[in-house]
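A single protein chain has been omitted; all remaining protein chains appear in their positions.
Moving on to chain A:
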Amino acid sequence: MPIATRVDRVFDALGDPTRRAVFRRLRKGNRSVREIAEGMNVSRPAVSQHLKVLKGAGLIAVRIDGARHLYGVDPSAIEVLRNWLDGFWDGTLTAFKAAAEEEQKKMER
């Protein structure tokens, strides 16, 4: 998916207040739908629907633990936003610089 499309989906997904609340509940680790819905004024099917949109935007990832589906923040979403801020070639060159400098250090050791 082109980064522009992915960024649009991120902003669209976070444009909804309930969905933001669901997303924020995942900051401290993986949660099940039941755990996310607890204490929220939202039904479990509605939470599931919000999770689907967040997942489609690449903001969260699902981990399957036995019979349980656990949802957590996808760290690459943050990287996508950072790179989008940097722009295509700025972001790419910054990544290249880090790799070249690491290689240089490796050779000096």
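By our rule, a residue touches a chain if its C-beta (ideal position, glycine included) is under 8 Å from a C-beta of that chain, and two chains touch if they have at least 3 such contacts; residues count from 1.
Just so it is clear, contacts and distances are computed from a predicted model.
Novice: Considering the UniProt annotation of the chain absent from this complex, which name among "SRPBCC family protein", "ABC transporter permease", "NADH-quinone oxidoreductase subunit E" or "N-methylhydantoinase B" applies?
Specialist: Missing chain, UniProt protein name: "SRPBCC family protein".
Novice: Since one chain isn't shown, list which residues of chain A touch it in the complete complex.
Specialist: Residue positions of chain A that touch the missing chain: 1-4, 6-7, 11, 14-15, 17, 20-21, 23-24, 76, 79-81, 83-101, 103-104, 107.
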